[in-house]
Every structure is written in C-alpha cells, then in structure tokens.
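A single protein chain has been removed from this complex, and every other one stays in its place.
Our next item is subunit A:
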Amino acid sequence: MSAEGHDHAHDHEHEHHHKDTFITKYIFSIDHKMIAKQYLITGIIMGVIGISMSLLFRMQLAWPEESFKIFNVLLGDKFAPEGVMANDVYLALVTIHGTIMVFFVLTAGLSGTFSNLLIPLQIGARDMASGFMNMISYWLFFLSAVVMLSSLFVEAGPASAGWTIYPPLSALPQAIPGSGAGMTLWLVSMALFIASSLMGSLNYIVTVINLRTKGMSMTRLPLTIWTFFVTAVIGVISFPVLLSAALLLIFDRSFGTSFFLSDIYIAGEVLHYQGGSPVLFEHLFWFLGHPEVYIVILPAMGLVSEIMATNSRKPIFGYRAMIMSVLAIAFLSTIVWGHHMFISGMNPFLGSVFTFTTLLIAIPSAVKAFNWITTLWKGNLQLNPAMLFSIGMVSTFITGGLTGIILGDSTLDINVHDTYFVIAHFHLVMGISALYGMFAGIYHWFPKMYGRMLNKNLGYIHFWVTAVCAYGVFFPMHFIGLAGLPRRYYTNTNFPLFDDLQNVNVLITTFALVGGAFQLVFLYNFFSSIFYGKKAVQNPWRSTTLEWTTPVEHIHGNWPGEIPEVHRWAYDYSNPEHEEDFVPQTVPMKPGESVLHH
C-alpha cells in the first residue's frame, strides 16, 4: 500500500513565494524543522528545571532538615526559611518534578521534537499535513509550560499532591496548601498541554498515513516513524480521558460537584460531598497514566532502533517483529492501567485480570530487547555518542523492566507498592531509558537540526558519567524500597527502623549531584555547537534514510527539487549485493536484487 506521489513540484514552487520575517521564521513558524527545534529547546529548559528540583529534594533526603544556603537562594524565605526546606515544599518539588519530567520533557520534549523533525523528513513530505495546527500545538505547549511554571510563584505554593494528583488531597486546600491556586494552575496547564498534544498527535497520524512519498510503503518506514505513529495513536486514545478527569476535578473543586469526593470531615467540619469516589479518579487518571509511560518510551525505542542499525552498519534485526512488538505493546498498554491500583480498594478480581495483562507486556518487551542485542551481533559498531546512549538505553530498559515483573504481580506489589522500589523501577525503565533515547536522538540528529556537529569527546564524557551515575542513583534505591521505605516522605528520621538506610540515601544523593552536574557538559556542548560546532556534511553517519538526502541548510519544503522516490526498505546496511556498506532508500533496486521487505 504505497501512497501516490502528488504533484510535489507544484507545492514546492508555492513554498518559495513568501518571504520569511524574523517572526514567521523563528517564532510563529509553521516549518516542522523549526517547530522541532522549538520543542527541543523548551524541553531542555524544562528538563533543567525538573532535574534541578530533584537535586534539591535529594539533598533534603540525604541531609534531612539541614540548612543549605542554596535552598534559601532558590526557594526563598517562605519555602526554605533559614535554608531549611519546609515539609510541604518538599512535596511541591516532588510533584512538579514528576509533572515536568513526564509531560514537558519526556512527552513534549522527546516526542514533540523528533516526531516533528523526522516524520516529514523520513517519509518524504514537504511538511506536516497541517503546518498551522503544528504551530498552534507548539504554542499551546509553550503556554502550558508558562502556566505550570507560574504556579511556582503563587502565594500558597504549587500543586503538592504528587504528580498523580489524587483527590481528595488535590481537591481540598484544607488538606494541603498547594491544592489552592497552585492546583488550579496545574489543571489549567494540563488542559492546555492535552490540547497541544492532541493537535500534535492528529497531525502526526494524518501525515504518516497520507503524505508518504512514492514507494514509501508502511513496511518500508523506518522504525522511528512506526513508533511516532503508534505513540500518536495511543495519545489520541488516552489523553482525552485525562482531560475529562481534570475537568471533573475542576468541577469538584470549583462548582461543588461530587464526582470524586464523598463523606469528608476535615478541619473540624463535615463537607457536603456525597456519593463520589476517589477510585474513579484513579481509574481515569491511570487510563492515561499507564499508556503515558509508553508514549514516553516508544519514541525512545524508535530512535534507538534507528541509531543502532545505522551505527552497527547492520539491518535492525527482526524489522517486522519490531513493528509487531510495538503494536502489541501499544495495545496492551491500554488494558493494564489497573496495576497501579492493586491496593486501591478495587475488587481484587480486577487485580487478577490486570496482573495477567501486565505481565504479558514482558513478552513483546523481551522480543525488542533481544532483537536489539542481536542487531549488535557481528556488526561493525561505530561507537558514536548516540550509539553509546542507545546501548545505554537498552541496558537501563532491561534493568528497570525486569523489576516490573515484581511490581506487575499483584501479590508482590502489596509490599513494595509506593516504596522506593517503585521509584527505582520506573526511573530506570522509563525515566533514564527515555532520557537516553532523547540524548541519543539529539547526538544523532543534531547535524540535521543545526547543520553542525556536536563535540564527540564531550559526548563521551557526558555518556559515561551519566551512565555510572544513573545506576549509582537507582540501583541502591531498590534496597531501601525493599526495606519498606515509603516514597514521598519528607524525611525518615521519625522512623528509627529506617536509620540504617541513611548512608544509602547519602550515596544516592552524591551520585545524583555528580550526574546532575555533568549534564552541564551536555548543555555547554549543545548550545555552543549550535553556533561554533564543526560544519556537518550532508550524511555524516552514512545513513540510508531520507532525511539525509536533504541539503544541510534548511529550506522550506525540505527538498530543493522533486521529492525523492523510495525503492527499498530503510535498513539496507552492509548488503552483500552492494559495494558500499549502506544503500540509501532512494537507490533503485538492481536487476535481480533480492527483496527483503516490500
């Protein structure tokens, strides 16, 4: 089913007619490449904020209630009087860290950047199906980021009920100060974010379905496109449910309805709410919340697959199995949300069902992991920084994924639920893995974005320190979780039982601070290379995919002449029937050449 080539030459003529002003080129751009860069830079800025917050609360956990000048400088007299972090501020930091990292960095920053950059370039399209909607999508995201950050400055502090914002805590300002104006802004920001995400996703889906160039059948698409496409589909299915949960929560908070609230006595009085259930909110939240972790990790998987194949100089192993496993993961991801709720008070029978569906996900995940490993086998590995991050991604995905077998099993979840074991698990499997995927993508496609190269030696330093620190932070965390230490505790000094965990906490924080500091190496490399990096050649990694057939200098419409036609699949590396170790998709099949994928 290959899409027909339209009259692209005509489109192209049209593109050249209008002159770009500064505003239409850099701010309200409708060019997908510029929008990708906007997403990336916004994502990086949000990432710096989100990671810095984690360093602050890690310091509090290692040296509880100690006074740090930096707390006072960064948080102010109200939130950190005399440099000691207040207990509700700790919760606020945890909440906003989670929100920023999950949504603003790993959803918008990762998927927004690379879907926008790569979908038109790799399928051979002039731009997204709707450039205008694409622009609106970015600016709604930007607005939502501004609203989220502005919530840090309201009188009672930002939302503090955890990134999962379970009511009644998130609904009642009497329960925690952050559930006042801070929570309102959180919800508004999220509504904007969801609108942005939906516009983006619809655009990606339509573009992939309709705008593939001649010869680019679905089974010739690079795996990046497959994952972006499937991610967009999951997003369209699940994000609206979060929006409805947010709206109903707004109703409960502001208009006195009782969707999620019932029988509450707080601050000396009985509230009028009756008949609602917080468990309903949990269902709605996790109906998005669980697919969300796949929205985060699937694009990273796609980027890693592509980078691994290119740098191994080998076809990705089991291309069709990779597609099938992405589809299987996507399907299963929408029917496993209940594993976050084994002990929420829902019917234990549901627990059995969700255990079953959850553990099934291990099968397609195992297929992916083994296929990546086999891709390396007998390769000619070019160990560029992007490749290192890709291998690192597979490593942390396996380490973090394996403990999912414990958490997904309702029986075992009883005792490790909401402990540091969970923190260790999901930070490795979706936090660090997705971040590695994002870094891999940045190192690999930086030349495509900015026409210059990132410094590889800084890249190597960045990778190795990050790799050691990531394990240094999250590996010990499994132990304190298994010791029964609950997450979201401001300090555990009130429990002598946990006194022997304190040394581990200090070690974790030390690794976190070192790892955090070395992200400065990346930031320096990134921002200085935009201006001073070595000029890139057209196809620096000797890759087969279409984006490397475009000129280094960005132009509207991507290709100066005709859109190239595609003749083969995306992974013809080291094909024995060819001299070169890569055959671009645009090279016609030789007479009699054997065909792997149509």
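What to note about this one:
As a convention for this text, a contact is a pair of C-beta atoms (placed from the backbone, for glycine too) under 8 Å apart; a residue touches a chain by one contact, two chains touch by 3 or more; residues count from 1.
Convention: contacts and distances are computed from a predicted model.
In the listed set "ABC transporter permease", "cytochrome-c oxidase", "Ion-translocating oxidoreductase complex subunit C" or "3-oxoacyl-[acyl-carrier-protein] synthase II", the entry agreeing with the UniProt name of the missing subunit chain is "cytochrome-c oxidase".
Residue A:Leu513 is the one among A:Leu513, A:Ile530, A:Ile555 or A:Val587 that touches the chain not shown.
The chain that is not drawn here is touched, among residues A:Met148, A:Val230, A:Leu261 or A:Ile307, by A:Leu261. Only one residue in the set A:Ala80, A:Leu169 or A:Leu243 touches the chain that does not appear here, and it is A:Leu169. From the options A:Val236, A:Ala366 or A:Ile555, the residue with contact to the chain not on display is A:Ala366.
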